[in-house]
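With one protein chain withheld, the remaining protein chains of the complex are depicted in position.
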Amino acid sequence: MLTVLVLLVGALAALGGAAMPLARSAAGARLVHAGCVAAGVVLAAGGLAGLLGGPAALELPFGPPWGPARLALDALSSWFLLPLGIAVACASLFALGGVHGAVPARELVPWPLFVAGMALTLLAADGFTLLLGFEAMSLASWVLVAHDHAQAENRRAARIYLVFAGFGGLALILACGLMAGGAGDVAFAAFRDAPPEGWRAAAVLALVLAGAGSKAGLAPLHVWLPLAHPAAPSHVSAVMSGAMTKVALYVLARFVFDLMGPAQPFWLGAPLIALGAASAVIGALRANLEEDTKTLLACSTIENVGLIAIGLGLALAFRGADLPALAALAAGAALLHVLNHAVFKTLLFLAAGEVLHGALSRRIDRLGGLIHRMPWTAWAALAGVAAAAALPPLSGFASEWLLLQALLSAWRVGDLAFQMGAAAATALAALATALAAAAMVRFWGLVFLGRPRTPRAAGAEESGGAVRIALVVPAVLTVLLGLVPGLMLDLAEPALRLMAGAAAPRADLLAVGAAEGGARYWPILVAALVAAAIGLVVWLVRRRAPAGVARGPAWDCGFMAPPHHLPFGDPATQPSAAGFGQPLRRMLGESLLAAREGVAMPPPGDTRPAVLESGFHDPALAALEGPLPRWREALATQAEKLRDLSIRQCLGLTFGAVVLMLALLAWLEGR
Amino acid sequence: MAAIWSVLAQLLHIALILAAAPLLTGVVRWLKARMMGRRGPHPLQPVRDLTKLLRKRPVLAENASAISRAAPYVAVGAAMAAAALVPSFARGMVFAPLADLILVAGLLAVGRVAMALAGMDVGTQFGGLGAAREMSFAAIAEPALVIAALTLAILAGTTNLDAIAGAFREGGLGLRVSLGLALVALLAVAVAENARIPVDNPATHLELTMVHEAMILEASGRHLALWDYAAMLRLTLWLALLAAVFLPFGQAPSGSAPHVWVVGLLAWVVKMGGLALALAGFESAIAKMRVFRVPEFLGAALLLGLLGAVYLFVSTGLS
Amino acid sequence: MSFGHLPYDVAHLLGGGVLLLSFVLLYQRRIGAVINAFAMQGTLLALAAAWQGYVQGAPGLYLTAVLALAAKGVLIPLALHAIVRRLDLHRTVETALGIGPSLVAGVGLVGLAILVVLPATEGARALAREDLALALSVVLLGMLMMISRRNAISQVIGLLSLENGLILAAIGVAGMPLVVELSTAALVLMVAVVAAVFAFQIRERFDTLDTHHLEEHRGERR
């Protein structure tokens, strides 16, 4: 299987090369995307095979100048291949349906390379190959983020994105170096043989958090994500949010759980939990304030990544505290959420892309009422929204139920400070979950419900064919994954053993359980129960109530009927994106995100409408664009003084160097 | 044998809850009226309202989508499912293994989201306003609930309601400060979830302050009946939940035969009546607070719950 | 070889003379005098080379001596005089570091050179060590002159005297292979520098470089 996957990576790279000429014709572009669909399917199949079969390793005949490139496929990487494959397949299918002519090469060529980079990262078995895939992934996606580089904000997004990518790469390289020690052998096997201890372990964790964490969107290095993900084409945004962040989390998990060895103290998990909780809250809150659909979804990605990070941190802490069963529980929650989030976030981004294509806007305030014009998109998106809002019995609830169970058991670690921190983290995780529900209601309700806010939204067109399939498939998957979490956990068992050294607590096939004899969650039974209840209600109502409904103008508290030139009434009398976010902006935004708002109220007798002005600053971005450039500029000013020297003074530098060196020699000789 | 009893208990429980819901609401209203010195409507008034509404054909706005028609059924269904899980007079009902506190919270969230979406469907100001407020308040209420669950889970070792009730029934836990704090947190959440005073006023339609009612302004006929019934179910559910956890006495042990249930039934009726009385007294004693003071109210509840958990760690040397 | 042997004393004397002339270069205030002093230094260097050739029995060094005499003793000074006339440079040397201070600094540099060389090169022969110390001093003094004088010519002369120090070192080390070729190459470099002054019409450019009047050329406005 590994060989197949390696060949696939090579084939994808070749496809990227071939895309240059193929981009000139629609058929060629379709061919490239079809190839990527197939690649996605093969990746997912490879993941399944890797989970069912045993691990495999491979040494390429070529590689960096100092040795062969090592590849391996074990349970962990196999598990992460699943979301990658699913996301890539769906996104490519979506893109395939969106091809209506020649595609700019800059949008087509990097796409297969991007996929290849992610796959290579998952398959790598030495530091160099890992970084190679990681950075190739970043570089290719950077081209895609910059595809529309005429807009200044896209250029800014691309710049920040690539700088962060380079920063993360350097941090990971340093981490590899620390792991390898003086030996300089960056093979994973060598890392496992000599796990770091004491300050080295802490430093490696910090570097990995800076490197992989920044890529995954963990606060406070998340600022690039809401900028870059929306700037890319929709199918790319879907994979960046759905799969690329997961690849980064894989790198994190690979280092922390596998390479650093099991003999690590429990507090190593604390920073992960703290950063995860912070990311979850910040992301979910921002999702409630953003007014651009894709940015909103990107922020919800930050929230979910935070939840996954909490799970990973808990697993690390439990393992350090020698509670393997609980570690498996937390790790299972994290892995399950990785898969679930990949699926429903891909779905949501694709839906946002379809809305952008159909209604020509990403701004919530220019959409509305689309459920009438784009029913397939709307209902498919509803499944994703419900999952993202953690509603039973959908996929999001299953993994977040497990995560909460793990959090509720965190006190067993025993350390008082950790217990208090964990209790706080529990509250924050619950807060983030509820905030996400609010954000999702805001997203779906404002985009698909209500009245069209612009003529273009009123005349939106939904595309069928491949695009429709690309939306329905992940929607169905979201429901299915929600119904059989137990099955998925059994599938993930080898990965859990690798991470936690134990299997997840056994529940029966259809359930997931907190612990032996602890609380359990039977999605199918719950679904059946709810369905039965609804059926009962429908039956009773049918028996008593008259059938059918009467249609009339909206009552709207008796406000006057709309004028004829506005058949649905004035769109401006609907809640706006800013207005819907107002309660949360006032409750949390003002304190956490320096949010501000003000109403421009015209004087009496003036017919201008009152306008609600609102906005916020992400403190992390402010820090990034405030002090850092200031310090850099101060240093540069000093450095420029050197540049402005005259020749005589430059010679003075040389002369000084000579004299200094001679004096040093004389001193050394003297001793 | 025990299996059959548990099935029977479950069915009885469901019937009981479904029947009790409108009655309980009526009783609370009646009690409030009495305390305010009015004669008040007959306790069965809600039942009459429901039957009347059911017979009317609903009027939908032109641009209303299928959401408006599906949401009330989903809301009632979710509320019924949740209510079916909360133990009332007996433990060990057939759904007991399912009865997970967090799942109940999830099912309540389903109902909430359905209502919010229904409120946004037509695209009126008040619907959106109510939805925004509802979801925002829930965002603060949810952590408070989970933190209370944390305390219960630590004491009982699980989040399964039936097991928690059992653990408290068996006692041995005694009265604890942290338990009291958790109770306060849960009460606050319950008040918010059921849109009672001081968070919301179920008896008013004053646009600027209403939360719950604003979302169903467009509903009429059977839809309105379903929305009201869902609200009644939620109230019953919450009172039953509080009763099961904090007043566990009198519950029939699991697997017990019907003749044991009688005690449990009586105890349950007494408990619910007492809680209704307390609720009525509380509501008639205080005034509704401004909308943007609600977060502070819930935030305080959250902090109390957190305090309870921390106190638990410190006091009982779990660390 | 050590003190009292004629070859040593003469070599030492000549080397000392070269060093002394470096001080004279530092001391002079008028360009013309500077050029003449440099000519004398070149001549002394040629003598030293010839003497080394005689002592070491290395006929190649005679060639070096002849070249040095011709170029540094005669041609380059003439050329420099010509430049001064052609580009009508200031006839006085503007110093960045005053005469007195630069002399003091020079003495310090000589001390440094001796401090470095003598303990460092215990392995080598006495003559070589002495010569090396002298040569290093001359090199350092040449650099000192380059950075302590403002106008182009005296800086070029500083570079040339620096190169004299190099040759002095090269000839001092007995049996240095390629010494003739290397010294010739170094000489070529120096001639090129002098030619460059012609070619680029370098006047007082040393201090007017970079900062202000280059901005428009550089496009590096801030």
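Assorted remarks:
Letters are used for the chains, namely A, B and C, taken in the order the chains are written, and counting of residues starts over at 1 for each.
Criterion: a contact is a pair of C-beta atoms (placed from the backbone, for glycine too) under 8 Å apart; a residue touches a chain by one contact, two chains touch by 3 or more.
Here is the rule we use: contacts and distances are computed from a predicted model.
When the listed names "Hydrogenase 4 subunit F", "Nitric oxide reductase NorE protein", "Sarcosine oxidase subunit delta" or "Heme ABC transporter ATP-binding protein CcmA" are checked against UniProt, the chain not shown comes out as "Hydrogenase 4 subunit F". The chain that is not displayed touches the following shown chains in the complete assembly: A, C. The chain not shown here is touched by just one of A:G127, A:P230 or A:G513, and that residue is A:G127.
Screening A:G184, A:G517, A:G535 or A:P609 for touch with the missing chain picks out A:G184. Interface residues of subunit A with the unshown chain, by the touch rule above, are 62-66, 106, 127-128, 131-132, 135-136, 138-139, 146, 149-150, 152, 155, 158-159, 162-163, 166-167, 169-171, 173-178, 180-184, 186, 203, 632-633, 635-636, 638-640, 642-643, 645, 647, 650-651, 653-654, 656-658, 661-662, 665, 668-669.
Interface with the hidden chain, as seen from subunit C, comprises residues 116-117, 119-124, 128, 132, 135-136, 139, 143, 146, 155, 159, 162-163, 165-166, 169-170, 173-178, 181-182, 185-186, 188-189, 192-193, 196, 199-202, 205, 209-210, 213-214, 217-222.
The working rule: only the chains that are shown with their structure count from here on.
If touching chains are joined by edges, the resulting network of the protein chains shown is an open path. Farthest from subunit B, judged by the mean position of CA atoms in each chain, is C.
When every chain is reduced to the mean of its C-alpha atoms, the one closest to the centre of the whole protein set is A. For the pair subunit A and subunit C, the distance between C-alpha centroids works out to 68 Å.
In subunit B, no residue touches at least two other chains.
Those residues of subunit B that touch subunit A in the complex are listed here as 51, 54-67, 69, 73-74, 76-78, 80-81, 84, 95, 97-98, 100-103, 106-107, 109-110, 112-113, 116-117, 120-129, 131-133, 135-143, 145-147, 149-150, 153-154, 157-160, 163, 207, 217-218, 221-222, 225-226, 291-292, 295, 302, 305-306, 309-310, 313-314, 318-319. Per the touch definition, subunit A reaches subunit B in the complex via residues 368-369, 371-372, 386, 389-392, 397, 401, 404-405, 407-408, 411, 414-416, 419-420, 423-424, 426-431, 433-435, 437-438, 441-442, 444-446, 449-451, 514, 517-522, 525-526, 529-531, 533-534, 536-538, 541, 544-546, 548-557, 568-569, 573-575, 579-584, 586-587.
Residues of subunit C touching subunit A in their complex: 96, 109, 112-113, 115-116, 119-120, 140, 143-144, 146-147, 150, 155, 205-211, 222.
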